[in-house]
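The complex appears here minus one protein chain, its other protein chains still in place.
So, chain A:
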Amino acid sequence: MDATSFILPLAEITIAGAIINASVHFVPVGGAPAAMATSTGVGTGTTQLAAGAGFTGLLAAATMASQAGVSLANPVHMLLIMLSGAVGAMIMLGLTMLIGQIIYVYGIGIVPAADKCEKDPITGDIQKPYITPGTTGHGIPTVCFVSGSIGAALGGLGGALAYIALQQLGFAAAIAGVLAVGFFFMNAVLASYNIGGTIEGFHDPKFKKMPNGVIASFVSSLIAGAVLIGMAMGL
């Protein structure tokens, strides 16, 4: 394998890692407190929700990439695979947030409200009066839904890009899938260290820490990419 054929995949893997890390910061995750309607967001862990969405995107991207006539050397086809991943992940997270919202409103009887902003930046609704005293918001207000959709799209995009790069390195679809899952988890976990529990979305003050996470993922993905190239060369 000559040098030029692995520089592009290495760059793609590194960028994919940084995108996956950035994506996790957009996903409104409230962890166990959100399952008790004590904080705003979806009631599960950061890594797990981002991974659930990202993997649905990965399945969509892999199905697209395996279609007859798709060439990984064609930039248009690469773009279509990445967009397939993005839309697949958006569907997963969008429906999860919607069904969660139905349970919050009809099963728990709460008003969706964000604690980290006075007014919803998208709808302009005032938030504070609707928050149950003693909690830090609850449910999935519109700003969280929009932020989550952006995060899911980025996650699907990043996962698909990593998958494309692994296929360009010569791995079979099955092996590329296993490696992409591991690679996604690595970057999602790095992001969750940066977030440290809960985040509401792009309006949350913790979102400002995103550049640190992206740099960390950039470096670790570069190293992971070098190891993967070694594997592809049979070292």
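Going forward, a contact is a pair of C-beta atoms (placed from the backbone, for glycine too) under 8 Å apart; a residue touches a chain by one contact, two chains touch by 3 or more; residues count from 1.
In this text, contacts and distances are computed from a predicted model.
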Task: Among "Tetrahydromethanopterin S-methyltransferase subunit E", "2-oxoglutarate synthase subunit KorA", "Electron transfer flavoprotein subunit beta/FixA family protein" or "succinate dehydrogenase", the UniProt name of the subunit that does not appear here - done: "Tetrahydromethanopterin S-methyltransferase subunit E"
Task: Full-complex contact with the absent chain, from A:L10, A:A60 or A:A160 - done: A:A60
Open item on the list: I'm checking contacts with the chain that's been left out. Which of A:G94, A:P121 or A:G197 qualifies?
Closed with: A:G94
Open item on the list: Touching the hidden chain in the complete assembly: which of A:A18, A:V42, A:I164 or A:M210 does that?
Closed with: A:V42
TODO: Name every residue on chain A in touch with the hidden partner chain.
DONE: 31-32, 34-38, 42-45, 48-49, 51-53, 55-56, 58-60, 62-67, 69-70, 76-77, 80, 83-84, 87-88, 90-92, 94-112, 123, 125, 129-135, 137-142, 145-146, 149, 173-174, 177-178, 181
